[in-house]
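The complex appears here without one of its protein chains, the remainder shown in place.
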Amino acid sequence: MAPLLQVENLTIRFPRAEPVRNLSFEAGEGETLAIVGESGSGKSLTALALMRLLPRGAQIASGRIAFDGRDLIKLDARGMRHLRGRDIGMIFQEPMNSLNPVMTIGRQIGEVLRVHERLTGRAARARAIELLELVRIPAAEKRVDDYPHQLSGGMRQRVMIAMAVACKPKLLIADEPTTALDVTIQAQVLDLLDTLRCELRMAVVLITHDLGVVAQWADKVVVMYAGRKVEEALPGDLFDNPLHPYTRGLLAASPRLKNDFHYRDGALSEIPGSIVSAGGETGCPFRPRCAEARASCGHHMPPLTVPAPERLVACPFTVPVEAMPHAAAFSL
Amino acid sequence: MSTTDIATLRGVATDRQVEAAEQPAPPTPAEAPSWSNMRAPDARSQQSAAVSVTNGRRALKVFLSNPNALFGTGFLAFVILIALIAPVIYPGDPLSMVGRPFLWPGQNPAFPLGTDSLGRDVLAGIVHGARISLFVGLVATALSLTFGVVLGAVAGYFGGRIDDLLVRLIEIFQTPPSFVLLVVLVAIARPSATTVTLAIAIISWPTVARLTRAEFRAIREKDFVVAARSLGYGHRRIIFSEILPNALPPIIVTSSVMVATAILMESALSFMGLGDPNVVSWGSMIGTGRELVRTAWYLTALPGLAIVVTVLALNLIGDGLNDALNPRFSQEG
Partner (left out) sequence: MPLLSVSDLKTHYKSRDGLLRAVDGVDLVVERGETVALVGESGCGKSTLGKTVLRLVDPTDGRIVFKGEDITMLDQRRLRTVRKSVQMIFQDPFASLNPRHAIGEILEAPLVVHKAGDRAERRRRVADIVAKVGLPADSVSRYPHEFSGGQRQRIGIARALLLNPELIVCDEPVSALDLSIQAQILNLLVAMKKEFGLSYLFISHDLSVVRYFADRVMVMYLGRIVESADNATLWSDPRHPYTRAMMAAVPDPSRRRHAAPLGGDLPSPSHIPPGCRFHTRCPLATNLCRTQEPEFRPVAPGHHVACHFADEPTE
């Protein structure tokens, strides 16, 4: 059986740039796929493309987004509207911007139910309270009449999640759902998302820049750099044994709570340079910042190879898996 | 993890590179700095555009490359020139009767735009009218800008009691309909170019003060202002050098519209007969021509056209200035 979501060779084009190029990944029912990347990697555009909500000027130039047996790219606007909010839910980074400030949260959740399940009045309200309980909002019966500004950031994100899962979607897209939250609240929200994934058997596409979040919560990880997939692996493999120079650099550059490395012991390892837009250029986008780069890297984008089972990497000069120093070097 | 592990890893990678017998590309700068961060690698990757012109010159360049703004400036310059040389090209009093009444434009080459019901030269009227319109528009705006910006800036920057006081004052001025207030003010004083100008300034400054205050309140909280305070800058420097340049674009746009509004208000006053009776203005020309609008429509249309095009030119200039003074839009320039 084909996986629930299958993205093949997705290319997103702006008039003068291609922020996402030839991107493929898939996510099965009940699975969390994490897409990691820094700003400018194209990860958020990818999320919007899945919902067909790309900003003006951007368009899907080629590729296929197969969801539940249908190609979303070929779907008309009406069909897509039916899918959004019902079969595919989405939550965003900043819940304050995505909630309507002049409407109670109960009405906002009710709106989703009205549109997709034709629930009205008392039934919608009762279901809204159920949903608030589902996302662990205490005193849901009272909270349902609150306005967004009366809630804390964590609570607002819970309300967003309640709206996103109101119609029991098959797929939930979470675009940096915890970036704006504090670390203790982030743990609560990620735990909630994971519980809902289990209970509702949803596939979750988790877009994030936080490698720690990925390591703890994802089933599969796609690492993006300048619009390209540079590596894909199971999280354990990725952190024990990163293959692409970019992934290796990122892991080496992040300070960790669990090791005793201190500034008096030495400098953090750095990735030189910063991400530059990969508009129209050929070759590996990471080349200008890569310590392993050679002349051939500038000729064409290295194809994805399979160095080990369930792994993909887009670098021909990667260290062979068996030659890696002990995995513990990279544990978080 | 430690850096040694990374070094090992790099070592392994290099060995493999040698095996692959590839010609390594030179991706990193050759120098070996004592601190790795001193390479400022992220600085390198950014293309350093050779921008060495100063802010003002660059803004001018952008402004001059905007055709709308150029048209506006060109037309306004033309009107100003006309106003300046009016006594030279029409040395006589434009209110004196010089020809046969109701000459249509083009009928008599001596009066290219015709004459009015009393036989006064329409072109001379429009040329001299430009003087009073521009004088009132520019001076009234300059006065209300000075007053409004200073008060608004002080209130917005310092807040507290000064701010409360100013807000009350603005409310007093903005409660009655502004044109009614203007009529009352002019009616109390004897109508002359000076009193009309002052009256217009008095009813216009609250708009500027309000806008400036709002901008200052918003910008005051920005990090770069906090940074300026943390560096020990004085109030005057923060107000004029840090905040004001950022608050200017909306003020500039408003001020160009204000010149236009002032010209319109002066015309409206003159139209109602509340203008200076001793000088000709576009508004008074329309006023005297309005009863003849069916028979001699050119008497209202021509000064009306002068007002419309001048006001339009001012608006175009305002838009152009806004684009030019904002560095974020000026990259293409």
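Per-chain residue numbering starts at 1, and chain names A and B are given in the order in which the chains are listed.
Everything that follows uses one rule, which is that a contact is a pair of C-beta atoms (placed from the backbone, for glycine too) under 8 Å apart; a residue touches a chain by one contact, two chains touch by 3 or more.
This structure is a prediction, so every number in the text was calculated from the model and none was measured.
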Original post:
Considering the whole complex, which of A:T11, A:S24, A:S98 or A:S254 touches the chain not shown?
Top reply: A:S254
Subject >> Given A:L134, A:I173, A:L196 or A:L211, the one touching the chain that is not displayed >> reply: A:L211
Original post:
Hey, which of B:R100, B:R190, B:K222 or B:R290 is the one touching the hidden chain?
Top reply: B:K222
Original post:
Given the full complex, what residues of chain B touch the hidden partner chain?
Top reply: 35-44, 46, 48-52, 54-55, 222-224, 226-234, 237, 241-242, 245-246, 327-328
Original post:
For chain A, which residues lie in contact with the unshown chain of the complex?
Top reply: 38-39, 152-155, 182-188, 190-191, 194, 209-213, 215-217, 235-236, 239, 249-250, 253-258, 260-263, 267-272, 274-275, 289, 331-332
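Here is the rule we use: only the chains that are shown with their structure count from here on.
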Original post:
If you average the Cα atoms of chain A and of chain B to get two centres, how far apart are those centres in Å?
Top reply: 46
